[in-house]
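Complex shown without one protein chain; remaining protein chains in place.
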Amino acid sequence: MNHPYGLAIPDVQSGADERRIAIDRVGIKSIRHPMRIAGKGGGIQHTIGVFNMHVQLPPERKGTHMSRFVEILNGRDREISIASFEAILREMVGRLEAESGGMQISFPYFITKAAPVSGVPSLLDYNVSFVGEIVQGLYRFTMKVLVPVTSLCPCSREISIYGAHNQRSHVTVTVRTPALVWIEDLVRICEENASCELYGILKRADEKYVTEKAYDNAKFVEDIVRDIAVILNTDERIEAYTIEAENFESIHNHSAYALIERDKIKG
Amino acid sequence: MNHPYGLAIPDVQSGADERRIAIDRVGIKSIRHPMRIAGKGGGIQHTIGVFNMHVQLPPERKGTHMSRFVEILNGRDREISIASFEAILREMVGRLEAESGGMQISFPYFITKAAPVSGVPSLLDYNVSFVGEIVQGLYRFTMKVLVPVTSLCPCSREISIYGAHNQRSHVTVTVRTPALVWIEDLVRICEENASCELYGILKRADEKYVTEKAYDNAKFVEDIVRDIAVILNTDERIEAYTIEAENFESIHNHSAYALIERDKIKG
Amino acid sequence: MNHPYGLAIPDVQSGADERRIAIDRVGIKSIRHPMRIAGKGGGIQHTIGVFNMHVQLPPERKGTHMSRFVEILNGRDREISIASFEAILREMVGRLEAESGGMQISFPYFITKAAPVSGVPSLLDYNVSFVGEIVQGLYRFTMKVLVPVTSLCPCSREISIYGAHNQRSHVTVTVRTPALVWIEDLVRICEENASCELYGILKRADEKYVTEKAYDNAKFVEDIVRDIAVILNTDERIEAYTIEAENFESIHNHSAYALIERDKIKG
Partner (left out) sequence: MNHPYGLAIPDVQSGADERRIAIDRVGIKSIRHPMRIAGKGGGIQHTIGVFNMHVQLPPERKGTHMSRFVEILNGRDREISIASFEAILREMVGRLEAESGGMQISFPYFITKAAPVSGVPSLLDYNVSFVGEIVQGLYRFTMKVLVPVTSLCPCSREISIYGAHNQRSHVTVTVRTPALVWIEDLVRICEENASCELYGILKRADEKYVTEKAYDNAKFVEDIVRDIAVILNTDERIEAYTIEAENFESIHNHSAYALIERDKIKG
């Protein structure tokens, strides 16, 4: 069927809606875009973010303006700067004429580490997410860091004549905070509370060191999450947290898993 | 270092813990196991589930008994039967000596559909999750169904002389319910509120039908989630729900997305 | 623009093509369907397959008949039986009027294993693919099995006072064979040539056993692939093979990897 059209192209999303149901989140999902972020030492890191952006839609509004979200990503420098995360969020909520909205950015982040004996430097990669929300003008920020580590099993060590099963594990810490918390700080907490941390380059003396260190620091997933909880409980910058540890067990084809969550404000 | 060992192998997890921190969830994750489930028509369907199982751990307990979770999966028939989902969950919490615990099973589920004009039958596959929790003896059940559909854009249809961009979309409905709700029923709600539903086999007359039907039923993601919310609001079996629609936009390399959530009990 | 239509619906794919370019593969991809397969012991296992199906298209043909592929999946019992794999393939090539074609089915497969000391039985899951081709009437079959195992590092063991880093590894064997080779047989070859195999349930005595066994059988990825190659070289049923080992290193955030391939026919 032909749709007759004149010089004006109708704006279908701008009509009123009759169902009278608000929508909690409407927007775009899984859009990739270059970004840059300042590190704890001061340097600038270039990386690639995957963005989800949404606003709340009141009952009377029929639809949102999807292209405006993409304009916000493309309207600044080619690379989105994380320093302006709150500003971007407020701009988004403003331009989409909403009272509430949120944005999540997930990106790889690299830290230079020195091997523990040889000192040889190499990068290690971590998965980071920043989540911001504006709820009736108030800004809330949550960050999440996934840190790959070594975990070694205390039971296996105790009961075996020699050796102890160990594996790569993922420790994920999610914190809600009004203050500045560096990615590097959360990474340190996770790495220091695993059996041992990971390195890109390990020379033979380093490999001996990490093998023995993991053996000396046997921990169940229960230990890893509790030890991190002890630290986050006393860190006043942190209002709420979730701590997860997942061991990709070397002796099974499934994972061992533990989670602790706490909201210090809500109790 | 040798670990001297006698005839007894120490039970490392059974000691007391000094950090005095409870763990909200500890258990196993991502274990695959065959299962069977009864369909609405009465037939039995065999499929493969991915299981996550956890219990709560009180502050004084050092660790859980990971192998007991796997014993529960392997202790019945080779195939886990969903009919006994609550029973399995209560057995798990009992055997792990916990007050609370939960289990999530994710599995593909098939429904036979007849093409709309030719009537040729074919299977369509859906992703389903069952989530059960026991909290201090009380059982709560949530089910989630991901339904792939066609969505066609009202704006594109209105403003174009001919054609309208359309795409595959995922509509996901999560409901908490004390009553029996068939997977088939949630699937119907999603399929009836998309622009059109999907079929495995479409002969030419069917392809004409679905093309024109989608064109007649243009819907934004906002419309899809609102129309489903209208229905779930009046379904008394449903205590709480989350409705999501994600369009894999054919004109962009990102998705349009909308979500509505409501808990009728908590308000 | 209206398309005038009469009672006949044009068959667009049946015209001749002017570019005169053959298409090596045309068909459908990533379609899920229930299936069943006989195991080595004789029992029938129900599982879910992901199917890719294609035929070759000669230069003069404009297009294939996509729905016929789906009809072949849906035209038999609800569950596709692997026993008829070659028959399904020949039916596909015939119904699509092609000289050549192929089909790939990927599915999870479960084997019951007894824990090494306690004898407690549990399932372990493996990823299997069957690939069949008909090339001008001749049938060729390739099977691929991904076996998760434990690998323990010889270097780490030699240089450390105690302990040795180990991890979950994936050993993948792909074999082309005119004879019957059981999935269970390829799995055994991989499991026997790792540092140790995996089990779903391990009681304490079993955990001690596997910890010490892995330590006694330290192997690099180079060793794993070479040891399997020695065996496959002498197995006359196997015309060609690819062997891969990937360690998800517990001390790094990357994998160690090795591959050997050999075609005994082509040399």
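We just call them A, B and C in the order they show up, numbering each chain from 1.
Everything below uses one rule, namely that contacts are C-beta pairs under 8 Å (C-beta built on N, C-alpha and C of every residue); 3 or more make two chains touch, one makes a residue touch a chain.
Here the structure is a predicted model, which is why all the values come from computation and not from measurement.
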| item | value |
| --- | --- |
| Selected residue (touches chain absent from view) among C:Arg36, C:Arg226 or C:Lys264 | C:Arg226 |
| Residue of A:Ala38, A:Ala83 or A:Ala205 touching the missing chain in the full complex | A:Ala205 |
| Hidden partner chain, touching residue among C:Asn52, C:Asn74, C:Ser195 or C:Ser250 | C:Asn52 |
| Residues in chain A touching the chain absent from view | 1, 9, 11, 31-34, 45-48, 67, 70-71, 73-74, 78-79, 108, 110, 112, 120-123, 125, 161-162, 200-205, 208 |
| For chain B, the residues touching the chain missing from this view | 1-2, 124-125, 148, 150, 152, 155-157, 159-168, 196, 198-200, 202, 204, 207-208, 210-212, 214-215, 248-254 |
| Chain C residues touching the omitted chain (full complex) | 2-3, 5, 9-10, 12-13, 17, 19, 21-32, 52, 54, 57, 62-64, 66, 70, 154-155, 157-162, 220-223, 225-227, 229-230, 246, 252-261 |
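Here is the rule we go by: only the chains that are shown with their structure count from here on.
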| item | value |
| --- | --- |
| Homomeric contact chain A-chain C: same or different residue positions, threshold half | same |
| Centre-of-Cα separation between chain B and chain A, whole angstrom | 24 |
| Distance between chain centroids, defined by C-alpha means - chain B, chain C (Å) | 27 |
| Between chain C and chain A, distance of the C-alpha-averaged centres to the nearest whole Å | 34 |
| Multi-partner residues of chain C (at least 2 other chains) | 1, 125, 161-162, 200, 202, 204, 208 |
